[in-house]
Structures are given as C-alpha cells and as structure tokens.
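For reference, the structure is listed below as structure tokens.
A single protein chain has been omitted; all remaining protein chains appear in their positions.
Per-chain residue numbering starts at 1, and chain names A, B and C are given in the order in which the chains are listed.
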Amino acid sequence: MASIVSLHDGVRDLVRDGDVVAMEGFTHLIPFAAGHEIIRQGRRDLTLVRMTPDVIYDQLIGAGCARKLVFSWGGNPGVGSLHRFRDAVQNDWPVPLEIEEHSHAGMANRYVAGASGLPFAVLRGYTGTDLVRHTENIKTVTCPFTGEVLTAVPPVNPDVAIIHAQRADRSGTVQMWGITGVQKEAVLAAKRSLVTVEEIVDELTPVPGGVVLPSWVVTAVAEVPGGAAPSYAQGYYERDNDAYKAWDAVGRDRDTFTTWLSDTLGVGARA
Amino acid sequence: MASIVSLHDGVRDLVRDGDVVAMEGFTHLIPFAAGHEIIRQGRRDLTLVRMTPDVIYDQLIGAGCARKLVFSWGGNPGVGSLHRFRDAVQNDWPVPLEIEEHSHAGMANRYVAGASGLPFAVLRGYTGTDLVRHTENIKTVTCPFTGEVLTAVPPVNPDVAIIHAQRADRSGTVQMWGITGVQKEAVLAAKRSLVTVEEIVDELTPVPGGVVLPSWVVTAVAEVPGGAAPSYAQGYYERDNDAYKAWDAVGRDRDTFTTWLSDTLGVGARA
Amino acid sequence: MTTAPETTEVTWTSDEMMSVAASRALGGVTACFVGIGLPSTAANLARRTHAPDLVLVYESGTLGSKPDGLPLSIGDGALAQTADAVVSVPEIFNYWLQPGRIDVGFLGAAQIDRYANINTTVIGTDYADPKVRLPGAGGAPEIAASCGEVIVVVRQSARSFVDRVDFVTSVGYGRGKGDRERLGLCGRGPSRVITDKGILEPDPDTCELTLTSLHPGVTVREARESIGWDLRVSRDLVTTPPPTGEELTVLRGLTDPKGSK
Partner (left out) sequence: MTTAPETTEVTWTSDEMMSVAASRALGGVTACFVGIGLPSTAANLARRTHAPDLVLVYESGTLGSKPDGLPLSIGDGALAQTADAVVSVPEIFNYWLQPGRIDVGFLGAAQIDRYANINTTVIGTDYADPKVRLPGAGGAPEIAASCGEVIVVVRQSARSFVDRVDFVTSVGYGRGKGDRERLGLCGRGPSRVITDKGILEPDPDTCELTLTSLHPGVTVREARESIGWDLRVSRDLVTTPPPTGEELTVLRGLTDPKGSK
C-alpha cells in the first residue's frame, strides 16, 4: 500500500543518485514540482527517461542532475527548442549528456513491455530511419507465423517513475483523467513510484475518462497542489502558456538560467 | 461512418456463410439478440470465435451454424457445462465441430495483435501445458535482447465482429461501460463490425468507465433494446440468472433443444 | 455434503470447512486473483473476516472489487460497480497478472495430480475423442504460471485426484522439483491444495503433494482413500482448527441470501 508523504520526503526516499527516473505526463499533468524538488535535493547522474522532455527536463539537465536522456521528442511545445538540452548535447554544459533517442511509438511500447513484464515489445516502427543506426535498443524480430521481420524494443523499467495526478484517496489510490498519456504504464513498469496529486480526498468518485492506479501498485503519494504548473491539471487549472514562452529566454542563456536556478529554487550552480 | 440498420439487415449484410465471426462480451453485454438473428437467418459453416462461449454459442452450435469454434473457456457461467457444445464435440451433432482452444491470456493477446495490425503477439503463456500440442497457433519467439524464449500467438482478424453496447449516437459512435472485456479489440481487429445497442441517442454524454468506438471504425449499428438479455447491460437491466439455470435443461436434450429452437426462434431442425 | 461432527457450539459442513480453510490461507496477502465458485467464496470470506484490505482481482477486469454478496459470475455487475478500477481483459492479463503483481491465484480443478498439475480441458487421454469435454483453460494456465503462489480448492474424489492428469491445462510442478524453473514460470506454484478432507502441500524436496492437515473429524484413512495415488502423510500432520462461530456466520451470510448452495 502506498505511503502518504511530503514531497521532500518522497524525493529523498525514492530518488537516488544514478537512478533511472521516468517522469511522465504528455503535455498535461507534468510533475514540475517533483522535478524542482529533485533539483533542490541535488540528485546527480540520473538517467532521465521521458517521451517528451520539455521545460522540466531542460531545468533538470541545466541543473546538472542528468548524465543520460532517453526520449523521443525534446522541445518546448508551441515555443521552440530546449536550450539547456541543446547546450548539454552540443557543448557538454554543465555536464556531458548521453542521449538515446526513439520514436513515440517505440517509447510507448517500451513502457508497455515494462508494465507487462516482457523483455521486448513488437511494433511496426523505425523502419528505414537513421534512428536504428544510433541505438542498440532497436532490433528486429521475425514473426514465427509469417516470417515477416518487425521491430523489437526492450522494456523501460525505471528505478522510479514520477507522475502527477488530480487526486488520491487516503489509502494512496490515485485517480487522473483527461490526457493520461503513458503514466499508468510508467508506474507499472517502475520498481518504485512517486505520485504527486492536486488533493487527497476521502473518497474517489468515478469520473469520465478516469484512470485509477490502486494504492498497492504505488509506492508513495504526496499532496502538492499546483504540482503540475506551468502545465495544466484538467479540472484544476489551465496551462500557463506565458510561462512556457518566458522559459525560452531563461533557458537560452547560461547566466540567466543560473540566476533562475538560484532565485527560484535556491540552488547554486554546481557543475 | 457507421450505418444505422435493423438487426435483420445488419446480419443479412454483414454475416456470410463461412465467415469468421467473433461475438464478444465478457459475461456482460453479450450480443444474444444478434446471435438469435444469425440462427434465424440460417447461417452455416461459421468459424465462431469467442473467449467465453456460453449459452449464446451453445445455441448457435446446436442450431448447426458453426463448423469451428475458437475459444478459451466454454461453459454456462455459474451453472455448468454447455451440452450442445459437448454434443457437437463428442458426437458431431448436429454437425461436426472443429475446435481450437487457447487460454484467456492467449485469446486476449490475439485480439490485441489483430487490433494492432501485427502478425503476432508475445506473452508469457501456455508454457508447459498440453494446449501447445493441439494447436499450430501457439509458437515460440526468442527475445532479440535477452535470448529468452517466449510464447507467440497470431492475431484474430474476424470477418465480422459483433458486440452489444449500451448506446450509440445517430452518427453511429458507440459507447459502452462497466465490464467491457475485449470488445474494443474485437471490433478493431475485424474487417466488418455490427454493434447492437440498447438505445440510439442524440448525444453521448461521457460516463465513468466509458469506452467509445468512433463511428468511423464501426460498420453498422442496430438499436436492439434488451439485445444482451439474458446477460446484463449495466444501467439498463440485470442478469437473468434463472434463464441461465433454465438453459441447462433445454440444452441437455436434443429434442428439448430442437423444440426450443422452433418455439423461440421459429427455426426447424436443419442438420 | 456430509455434516461434520458437532463441537460444543457449532456444526458445519465439509464444504464450509474447506471454504474457511481456504479463506485463512489468504492471511498477509495483498492481492488475490479469484475464479468463480469456491475460490470466490473463500476470498470474500477472508475479506469479511481477517483480511478486510484483501484486493480481489477478477479476470473480467475488475481490480479491488468489494461485492456485498457472492458474485454469480466472473463478470457480475457488482464486481464492476464496487471495484477500484475496471480495465480491459487484455490489460488484466498483460499488465496485472503477467508481471507477477498478484500474490495469490485461486484455482479450482476438474482433475489434479500428484504434482498439482491441473486439468480443466478433457477427461480421457484422446483429446480428439474425449470422454468428457470440460470448459477449458480460461485464465488458469497463466494464473498458475504468474501468481506469486497458487491455492487450489477442490473437493476430494478418486475421479478428481489422479496420479497423472489426462491433460495439463495448468502447470503445478510438472513431473517434479525443478520443472517450474526449467519452464521459466515466474510464480512459485501451488502452495496448498485445500479439500473437504484436509490440506495437501508440496513436499519441499520432491514437490509431491503431501497431506499436512486434516480437517476435524476426518481420519487419515478417509483422506487417503479418495486420492488416486499413494498419498504421503506429513510427519508434522496437524488438525485444521475448526471454523469459528464468526467464520460460519459470515460464510453463511455470504452464501445463503443468494441461494447458491
């Protein structure tokens, strides 16, 4: 059964230096507050996994928390590039960043394999692309019935998955709705999980489109109202599009970013 | 986009002699009325696919509609055996019935492969069982990453899938809720689909647990109130447990069954 | 059903003893994959007595069902309406059962053998021309493979307890110790076979089912005579504690209103 914890304690207990960490949320319900707490607690050498590394991963990368990024699309949605991500890939700042890149279909199926306890997933994907030449984690498998050659990808099984959801009950059963992306798979694929929620309630009333993660597959739940901002939490608050646009100028310059890190999260430059 | 049709026309146009027909509904929302219409229209040589062939398939088999059954569990839930099914398998009455049997996990994954456009699905299943010795449709596949040997099953891609749902709108978009089993996969895996519904409404309001099949992946929708009875339709009516119990006596005896066929469906014995 | 001897306070049937023993086997368990019939009775009894937080998972896709009475089928409406979540059938097998998330799988059997292999497919050794065609596999092969452990609940009879099953629908211990590992099955296999006479457990060295507990009033001879092989008896044979008044009250409250017994 899940423990109800503070965000500080959840990150302290569940996220360790060197861990493979998957923070998911497809535009919606992005666990920003948890990401900031990881930066505050100064985690290092993380392998960060995420289909769509956006501003939160730009911040983690810029703060020097990551040594590797596994992803399928890295950008500031609706705005442009991730400058901290670019700076790390192109210039090793603040630390070198190894990358392993996939397609969305490939990453989604890697989580599915992870959640399913399988050593690989099969898909029609990547065929003919140069992605295949740059990762060992894309292979082929032959259909035993037709002889057709398909693509295989290995599971993602993070040490810890971190997601944000709308609600949990006091037992730690989690409920989310709206666009729920690959979050269920991420939690089920992970060894441990931390779920931040807008609120903890006495009873979870069913809602249309609701996805429930029972308490017994969740490690810890922390109540963090606004924990997905500046992304959005359907039913709670809207996406702060201005914050995404404003990030472009902050992320573009190392000094501006370092100042932001210090002013916003109280963290000195470490790298 | 789906056509709105009568049950008679839907079965007439979509179900042909010799077809592979999947009627799904896991205890809940079993398309009984559509099955009866298939019997009335005298379809023959069908390959009937269903995870849990129960009373409706017992009736179709007893009426001589099927030449083959693909399944994972055949019984009268909570009551006992399917006597028409047994009589066909053990005594070729009214016609011989070829069988291909799987486990639930295998059948579910066959539908998933079918819905996904893949030539096989991978699972941890069947290992060590005698099921493997009796179907060509269970093979092994080797993980290209770990070398582990897993089980592979081919897709089910029915000529026509038939399901029952609570509601559809006038465009033919279908909505169901409660236990929805493998119905979405069956429809997506099939070349054609017929959905009977409790009612056609102007607008589908979202409901908790709702599963929606958009009009453009459904071939035809027929309004058939009570079309799942004696199984149940959550929000509409309860399961008629007495009817399931009463079936035991009807199905047990060829003459009683033949009389039932004539009295209830107006069909003479054909085999 | 025979009536077991009276204690000072209560009488019970052998089926009730079996359900109570099965229910007790769920102590300390988080999640249990439940089939309909005796397993469902036992699991719901456990939830109403010593294991209120026991998570019931049904193959129809319901996670954490809390039915008021006993469901009559595996896809009963009450299972969906009282569940924490209802997921698709592919999901229940792929995301929940297959990775070994479920501690205990509860199975019945038409035939079970010396090594706890289970047959629910055909009676008779010719698959193409069976003596009796049974319902088939359902979820059992993968429940038997992937749950942390398996508990089998089945009434004893020489027809059911055979030296070797006619058809292996679900693997127990294959032909003996080490076979599960050789097959790569994730779960530990059947830990207990609970009958109307007593409890059989796999011998730690051979995996052969061995009588470890006798229900009150049953003799070793009675337990052995309805088993189709030379049943070994544990040196540490114990007597199953009789049903408590509370267990019987709750059990009867569960089963009687629906008239399913």
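Descriptive notes on the structure:
In the analysis below, contacts are C-beta pairs under 8 Å (C-beta built on N, C-alpha and C of every residue); 3 or more make two chains touch, one makes a residue touch a chain.
These numbers were taken from a predicted model, which means no experiment stands behind them.
Note on the chain not shown: across the whole complex it touches A, B. Set against the missing chain, the residues A:Gly10, A:Pro31, A:Gly74 or A:Gly251 yield one that touches it, A:Gly74.
The omitted chain makes contact with just one of the residues B:Leu118, B:Val182 or B:Ala222: B:Leu118.
Interface note: of A:Asn109, A:Asn137, A:Ser193 or A:Ser215, the residue touching the hidden chain in the full complex is A:Asn109.
Residues 1, 112, 115-118, 173, 184-185, 188, 211-214, 216-217 of chain B touch the missing chain (whole complex, contact as defined above). Contact residues of chain A toward the unshown chain are 26-28, 51-52, 71-75, 77-78, 81-82, 85-86, 89-90, 101-105, 108-109, 111-112, 123-131, 134, 148-149, 178-182, 184-185, 209, 211, 232, 234, 238-239, 241.
FYI, only the chains that are shown with their structure count from here on.
Of all chains in the assembly, those touching chain A and also chain C are B. Taking each chain's centre as the mean of its C-alpha atoms, chain A lies 39 Å from chain B. Residues of chain C in contact with two or more other chains: 94, 98, 146, 186.
Of all residues in chain B, those that touch two or more other chains are 123-124, 148, 209.
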